[in-house]
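Accompanying notes for the structure given below.
All protein chains of the complex are present and in place, except for one that has been dropped.
We just call them A, B, C and D in the order they show up, numbering each chain from 1.
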Amino acid sequence: MLSSEEWGIVALSLKVSLVAILLTLPIAYGLAWQLARGRFPGKVLLDALVHLPLVVPPVVTGWLLLILFGANGPVGRWLEAAFGITVMFRWTGAALASAIMALPLMVRAMRLSIEGVDRRLEAAARTLGAGPWQTFRSVSLPLSLPGVLAGAVLGFARSLGEFGATITFVSNIPGETRTLPLAIYAALQLPGGDAMVARLAGISIALSLLALILSESLARRGHRHAGGGDGA
Amino acid sequence: MLSSEEWGIVALSLKVSLVAILLTLPIAYGLAWQLARGRFPGKVLLDALVHLPLVVPPVVTGWLLLILFGANGPVGRWLEAAFGITVMFRWTGAALASAIMALPLMVRAMRLSIEGVDRRLEAAARTLGAGPWQTFRSVSLPLSLPGVLAGAVLGFARSLGEFGATITFVSNIPGETRTLPLAIYAALQLPGGDAMVARLAGISIALSLLALILSESLARRGHRHAGGGDGA
Amino acid sequence: MALEVDVRLIRRGRAIAARFTVEPAQITALFGPSGVGKTSVLDMVAGLVRPDAGRIAMDGTVLFDSAAGVDCPPEHRRCGYVFQDLRLFPHRRVRDNLLFAWRRLPPSARWMTPDEAIGFLGVGHLLDRLPATLSGGEAQRVAIGRALLSAPRFLALDEPLSSLDLGRRDGILAVIERIRDELRLPVLYVTHDPAEISRLQARVIELA
Amino acid sequence: MALEVDVRLIRRGRAIAARFTVEPAQITALFGPSGVGKTSVLDMVAGLVRPDAGRIAMDGTVLFDSAAGVDCPPEHRRCGYVFQDLRLFPHRRVRDNLLFAWRRLPPSARWMTPDEAIGFLGVGHLLDRLPATLSGGEAQRVAIGRALLSAPRFLALDEPLSSLDLGRRDGILAVIERIRDELRLPVLYVTHDPAEISRLQARVIELA
Partner (left out) sequence: ARAAADPRAPIVLAAASLQESLTAVADAWARLGHPRPILSFAASSALARQIDAGAPADLFVSADEEWMDYLAQHNRLRPGTRVSLLTNRLVLIAPAASRIRLAVAPGFPLARALGPGRLAMADPDSVPAGKYGREALTALGVWSRVERQVARGENVRAALALVARGEAPLGIVFATDALASPAVRVVGLFPATSHAPIRYPVARLARSDNPEGEAFRRFLLSPQARATFRRFGFGLR
């Protein structure tokens, strides 16, 4: 089936995307919550900031990451000095780039679901002795789960396809940052590379199909519980 | 403020994104509806197909568009012969690329909202004499409007930032296909281009901010009506 | 204008079956303990739930017949249904909820004016409100008005007065009686209140 | 264990004001036409709506005092609230709705077992269901059970029996009476039914 090199690329892509999404999930939810419920000055600004990686072309995002997180960038220098962490030219950098590109999609989906949560149910939980945090955990969060799931799927897919920011930020290093899109891109540059492009594109399509089927079956389980949509 | 060349780029970007989103909106809604409500064989496949432009790197999408819609491609040849339409190297091609890249985001957001529509309300409309189409128009569609809006915003933002598929499909032609991201990319290639990059990036950020503020104020108007979230 | 009902349905292993005819100008009360299937019968009559078997006919026209394969969609049954869970359209103001069906009707089909409905329901001060801001009884009155203004050929009222005070109840019952007597419509009525049943001189169908 | 209530609120230009004390082992019925503000008073007592001014105290502890700036959050008021619109958690099965508060309580605070509640409410066969599949009366009984199993220090019941048949009503009223008498809790009760009021020997507070 797959050559060992292709397996390596697939494994790396999955690792990068999974880490990116899992780390971003709570942050995205927090942002979505603030945007849906919060009332604070500068909310529109935060909203714009979250959407930025979507509007600005990926290459520019990669360039900004380079400036910030590079060994000579302010954040990069600090990370290195404080924790000994380097993201530059590392798969962690690829995950960072993917995460930032996926963030706006995740936040939007989650926000949509949070806005759909019936606040009367939260009030009911409070009268039943659940504090704000318990109410969140037992009512608000599960009722907004469809959005979390949709956000995770979108984010994961976006991560799997992320190219511009990654190659600009962490370059294309086989075994370290060469994810599927970067490998496909490289193949596209070869005059006779069409067969390899088709093959690698096929792999990424298969991966996303698997992810989708998985998420759909998760959703089907979750959705029966979410009520609202299930009339008599 | 802006030079006349920059105005031209901004106007082109807006034209491309607006046309892309307006044309895609009904298609995206139809797909979202089918995915949310439909029960047919191959639904997962359709779902995967819709997500494809998200997973596959943009350059590959552009390459596929090139193969299909190029003057030598099957669709391109047919469009040319039947309607005298060429999309290659035209702003219409850029809009097509943007539309396809934005589609998955729009469909997901809309689907999330459609799944949240209380079907008991649709049943109520039916007993009040509204046929399936009228019920859709007066109940289902307005109740899923938050998703339409979120989808349109996401899609528009994604369109404004679209780069990889566009440059691969319709190249970087000033005045015709050179949208903001392509202009930024060109500036990035110039060693002294940082100032111009910053300026153009600033413009695209400002544009997206405007779009966001607009959509938020639209949403605020729409949301008061959408109920659900507004408890006692 | 008689409404003939003969339906059977298995729901969660529980058999729901009913067979009766509501004559014109007659009120038939469905009576029975909670969960016995009263709402399910109304849903079947209105065309929202498909019976496993049976036949429903209004004034000779067959609305549903499992044997003949007839199943008239709800929008053609002209059933004025007040839902137990109200189902007001949350995105439309009270006025638009009330006029939802009325606006679509040809003037000749209408048999009640909005003003009349707004008057006896006492919802004039609520017209610009969204349903989320209504009290329980206010919402119930709007639901009644919406159903009556759809100019139905028969009524299905599912505990329509459950959250209303006695004064209001009286006024609305009087209107229902007038509709029954003047328009000679068949009325299906679900209630747990024997007082309502005797006041309406309803024939009681006991479900079990 | 008396519940002292003195609240004022302007809602949509309508002034809602109430001042009364519910003594332990006493049922106070809030009575008045639809939209007068009964639910709003319960919401204020439960801590869900903030009064414009006033004071609420339970057994000497101040729950709300606009002058002193005290506003105890709802989760600390221990009010067993049966909502007019039920508000069952749609994503949780009946069992989990019933035990929502109960599971969190220290055993010493509990004063009713799930089995007891399930028994007199007759919801044993519904435990694995999701709320969307319940009939109106079934959902209402689950809402009552959920509130009672939260071991409240006082009850706020908003038309809790409106969709129940007389048999069920009787059983549940008996339990409420037992709770009143044995646990000596103050009970705030909203109803439109004079029969319930006299059966419960309730003191009537008429809102207008």
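One rule holds in what follows: a residue touches a chain if its C-beta (ideal position, glycine included) is under 8 Å from a C-beta of that chain, and two chains touch if they have at least 3 such contacts.
Bear in mind that the values here come from a model prediction, so they are computed numbers and not experimental data.
*Asks:* Determine which one of A:10, A:66 or A:145 touches the chain that has been left out.
*Replies:* A:66
*Asks:* So one chain is hidden, and I want to know which residue out of A:45, A:173 or A:213 touches that hidden chain in the complete assembly.
*Replies:* Of the candidates A:45, A:173 or A:213, A:173 is in touch with the missing chain.
*Asks:* State which residues belonging to chain A touch the missing partner chain.
*Replies:* So the residues of chain A touching the unseen chain are 63, 66-67, 70-72, 88-89, 167-168, 171-173, 178, 185-191, 193.
*Asks:* What residues on chain B make contact with the chain left out of this view?
*Replies:* 59, 63, 66-67, 70-73, 76, 86, 88-89, 167-169, 171-176, 186, 188-192
Keep in mind that, in the parts below, only the chains that are shown with their structure count from here on.
*Asks:* Hey, what chains does chain B share as contacts with chain D?
*Replies:* A, C
*Asks:* Farthest from chain A by Cα centre, which chain is it? Let me know.
*Replies:* C
*Asks:* Rounded to a whole Å, what is the gap between the Cα centroids of chain A and chain B?
*Replies:* 19
*Asks:* Counting in whole Å, what is the centre-to-centre distance of chain A and chain C, each centre being its mean C-alpha position?
*Replies:* 49
*Asks:* Averaging only over C-alpha atoms, locate the centres of chain A and chain D and give their separation in whole Å.
*Replies:* The computed centroid separation for chain A versus chain D comes out at 44 Å.
*Asks:* Which residues does chain D have that touch at least 2 chains other than itself?
*Replies:* In chain D, the residues touching two or more other chains are 39, 48, 85.
*Asks:* Scan chain A for residues touching two or more other chains and write them down.
*Replies:* Residues 120-121, 123, 228, 230-232.
*Asks:* Flag every residue of chain B that touches chain C in the complex, lowest number first.
*Replies:* Its residues touching chain C are 120-121, 123-132, 134-135, 138-139, 142-143, 224-228, 230-231.
*Asks:* Using the touch definition from the top, list the residues of chain B that touch chain A in their complex.
*Replies:* Against chain A, the touching part of chain B is residues 44, 47-48, 51-52, 54-60, 63, 104-105, 108-109, 111-113, 115-123, 146-147, 150, 153-154, 157-158, 160-164, 180-181, 184-185, 188, 197, 201, 204-205, 207-209, 212-213, 216, 223, 228-232.
*Asks:* Give every residue of chain D touching chain C within the complex, in rising order.
*Replies:* For chain D paired with chain C, touching residues are 12, 32-35, 39, 84-85, 129, 133-138, 140-141, 158-159, 162-169, 192, 194.
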